[in-house]
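One structure is given here, and the rest of the page talks about it.
With one protein chain removed, the remaining protein chains of the complex are shown where they sit.
For reference, chains read A, B and C in written order, and residue numbers begin at 1 within each chain.
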Amino acid sequence: MNTFGRNFIVSIFGESHGEAIGVVLDGVPAGIPLAAEDFESDIKRRKSGAKGTTPRIEADIPQLLSGIYEGQTTGAPLAILFKNTNTRSSDYELLAQVPRPGHADFVADVKFDSCNDPRGGGHFSGRLTLPIVAAGVVAKKIIASQVEAEGNEQPCAIHAKIIELGGIPKGDDNRWRKALETAEAEGDSLGAVVECTVSEVPVGLGEPFFDSLESRISHAIFAIPGVRGIEFGDGFKASAMKGSEHNDPFGPDGRPVKNGAGGINGGISNGEDIVFRVAFKPTSSIAKEQNTLNFVTDKMTKLSVPGRHDVCFALRTPVIVEAMAAIVLADQLV
Amino acid sequence: MNTFGRNFIVSIFGESHGEAIGVVLDGVPAGIPLAAEDFESDIKRRKSGAKGTTPRIEADIPQLLSGIYEGQTTGAPLAILFKNTNTRSSDYELLAQVPRPGHADFVADVKFDSCNDPRGGGHFSGRLTLPIVAAGVVAKKIIASQVEAEGNEQPCAIHAKIIELGGIPKGDDNRWRKALETAEAEGDSLGAVVECTVSEVPVGLGEPFFDSLESRISHAIFAIPGVRGIEFGDGFKASAMKGSEHNDPFGPDGRPVKNGAGGINGGISNGEDIVFRVAFKPTSSIAKEQNTLNFVTDKMTKLSVPGRHDVCFALRTPVIVEAMAAIVLADQLV
Amino acid sequence: MNTFGRNFIVSIFGESHGEAIGVVLDGVPAGIPLAAEDFESDIKRRKSGAKGTTPRIEADIPQLLSGIYEGQTTGAPLAILFKNTNTRSSDYELLAQVPRPGHADFVADVKFDSCNDPRGGGHFSGRLTLPIVAAGVVAKKIIASQVEAEGNEQPCAIHAKIIELGGIPKGDDNRWRKALETAEAEGDSLGAVVECTVSEVPVGLGEPFFDSLESRISHAIFAIPGVRGIEFGDGFKASAMKGSEHNDPFGPDGRPVKNGAGGINGGISNGEDIVFRVAFKPTSSIAKEQNTLNFVTDKMTKLSVPGRHDVCFALRTPVIVEAMAAIVLADQLV
Partner (left out) sequence: MNTFGRNFIVSIFGESHGEAIGVVLDGVPAGIPLAAEDFESDIKRRKSGAKGTTPRIEADIPQLLSGIYEGQTTGAPLAILFKNTNTRSSDYELLAQVPRPGHADFVADVKFDSCNDPRGGGHFSGRLTLPIVAAGVVAKKIIASQVEAEGNEQPCAIHAKIIELGGIPKGDDNRWRKALETAEAEGDSLGAVVECTVSEVPVGLGEPFFDSLESRISHAIFAIPGVRGIEFGDGFKASAMKGSEHNDPFGPDGRPVKNGAGGINGGISNGEDIVFRVAFKPTSSIAKEQNTLNFVTDKMTKLSVPGRHDVCFALRTPVIVEAMAAIVLADQLV
């Protein structure tokens, strides 16, 4: 249930305010060079601190507990641990009776018979995306080594970025900055759209129907908290196009002249860039007052969610989206 | 690979022009009344014949080979077979050297070393959605029996419909008709958006992260040929909303006052209607000429795809979308 | 639940007296030559007719419904169907209230709320081993093609045979014949031990711990009805040996000088013959009277199981044991 993959298997565990969070990776091929330093860059990209993100800073140093010997993967499961150090649990105690709108507080309470860890969202916390980013780092290395082993010159390159923030398309960083400042001043929050491009993909990854590449990628992407939609290639716009506009005829070099399909036909990679976009909701925790119910008193109340929160958590998600794409592709390649 | 589900397991097989297509369903609880007639209604909804869909008519009568005794499911696997009767393979023979734009011809050829069955798209054919619809019928019955067994008054109701066709929102059937006629006259094709609503959903289905309900649903939906995107609740629009707009605060009756989350929080059903929209591309096979490559002569050529095709295959898909939603929910409930 | 395998996936369905039984094979590589004739030899080995086996004869002709085109596998799922033709259901109707000792009648009734198909054991019937044998035929072809593709000169060879019948070791066929005749005359039945040897196995198949090769093989073998035990290499005798006797030291040619481990160390094939033995119980259905309970009258009764039964069904099992070994190895190799 907290596990993904058929041959490269990712299992995450942990809670926001527990002792530690982590991930176990099974099916990692032997002989891939790997060190704690390899995780720094991607973990830093995910880390809080940027404009519009929460001031909570965790050290986020990965402990590699197993599966590595003399600087290389051994073929045995790789366990990666992150200690939780900077927790302020008291922030959350008042919320037991007033489930935060947009959060999993209510469903977690029902599903787990009130036994779930409520501190900081417990196991539902966005903090669990940290081990996912770590899994992504390993997945990217697996992809590079597998693609190389098959004689391709270029390994797949996976790159995700924000292309729209608070409804404002990329291009005018000034407008983005102002939108973030306004939202912060109002105690409100913003969402964003992330676009991910995977280039140099081998032809033939994926399957028709249930294991289509879109099925696998969307499965992984919707595991990221706060995702509201995903689209490939022309996406939702394709449904308003004619066949003669959306189709990708082959050109004289044997490659399609456009990429409306987003690199996938019949569930299988066609060698063009895989392109997909992910819609992230605005941060649910806002300081701005919301009218909601106190489930204990059964009376309506005003809630201003305390604690430290991102104005736009989506700013941190491109590296998480990349990690998920990498996890899916590594699972296809090993 | 052609299998979906953890506890209710759906495995499909067959090719468009082979002897038969079918599905094996494992994990079906014992004691559910089931007869061939139960499939009629949904199969009819999927069947061709409507304006904008192909004139190819198959009998589409399900043969229930196993798993049923004296009109009830036995708990053993249910195998359902559909004979292929109305095939005109010669239509497709000329296409071997000119892969049809938008189809899987090219990737199938590469992935399966030219051993794939090319007739009518072979295993990639939309005809495989017929056993999926059959699986959906069984899944709907499972859901009803499971929800009833848990003492709920109302079983889940799953309903999908076209809400946008060729870019035209629902409401003006005349404009839809004209758009279809125009596209047909031009030898072109249209796409559509399908909206699916699942009501009376028990709270607590799904898991955080990798088995989130959105992950499972999107996985199944992208297994339908021709899907370009999926969104839940406010969907892509959520990324342009503020938190104070998108959040669903609880009202005095303990239920959220709106449903921007589409019935799912933290990957888990919250009891509200699950609402999602699916973008379907326009039919890839069009009579209109396309400039594309002949891979044998290595020269550009004009292609007018022969054979019988839907102007808008998406018109048939609401029942397929329902089937996929039902398959996911049945898998959660058994 | 009726499915086995991670990458080569076998799903069986059907009942003894239903319309048909069959199997769906997913993950079959493309390009393997396959025809209905390829199944004849193994199906014949399993078929009834020999001394000590039931006179019920089914035609047992496989229908290849999908996954094959122009005499080769296509990479799409392979569905194989066998029609049931020669059924005499009335034999079994009297047994509803007196569950046959040694059969699944009682547990099936409890587990499936009396909805199971009781005719001829329904889904529990040994007849389901027919699609397993068919899956084994395909698996053997996969193994040959995969091993060949990796440049090995010799494909794995899998061979199983009876080494003990009714407690009498192989060697004196006259004693075996007499034991069968005596058991038949007494309306009683016999068991047997089957030994299976897989030679020319690549080094490195299997995993430590949960996917050890012994775990996978034993999992598949215990899916054959009537198995009571399995042992590898020195087997149970190993527990009475000293380390210096049981160990397999390496000899001057780099290969172990003996094979007490049965070709597997640490869960992984070591290149030597994989050798295992399987204990089959005597046929449960016997004409000889048994004192047992009538669950309806709640009184003890004498039961002589009517119908046609093998004196020693284990005589048919070597080809089934081979099929299971082949299925496991094919799953490792694809």
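Structure notes:
Here is the rule we use: a contact is a pair of C-beta atoms (placed from the backbone, for glycine too) under 8 Å apart; a residue touches a chain by one contact, two chains touch by 3 or more.
This structure is a prediction, so every number in the text was calculated from the model and none was measured.
Shown as candidates are A:18, A:166, A:282 or A:318; the residue that touches the absent chain is A:18.
Among C:63, C:152 or C:265, the one in contact with the hidden chain is C:265. The residue touching the chain not shown here, chosen from A:26, A:42, A:164 or A:214, is A:26. On the side of chain C, touch with the chain left out of the figure occurs at residues 1-4, 10, 12, 99, 101-104, 106-108, 110-111, 123-124, 128, 164, 166-167, 183, 186, 188-193, 203-204, 207-212, 214-216, 218-223, 225, 227-236, 238-252, 254, 256, 260-262, 265-270, 279-286, 288, 290-293, 295, 300, 303, 314.
For chain A, the list of residues touching the undisplayed chain reads 1-3, 9, 11-15, 18-22, 24, 26-27, 30-31, 63-67, 69, 72-79, 81, 111-113, 115-119, 122-123.
Assume only the chains that are shown with their structure count from here on.
Rounded to a whole number, the gap between the C-alpha centres of chain A and chain B is 26 angstrom.
For chain C, residues touching at least two other chains, in rising order: 76.
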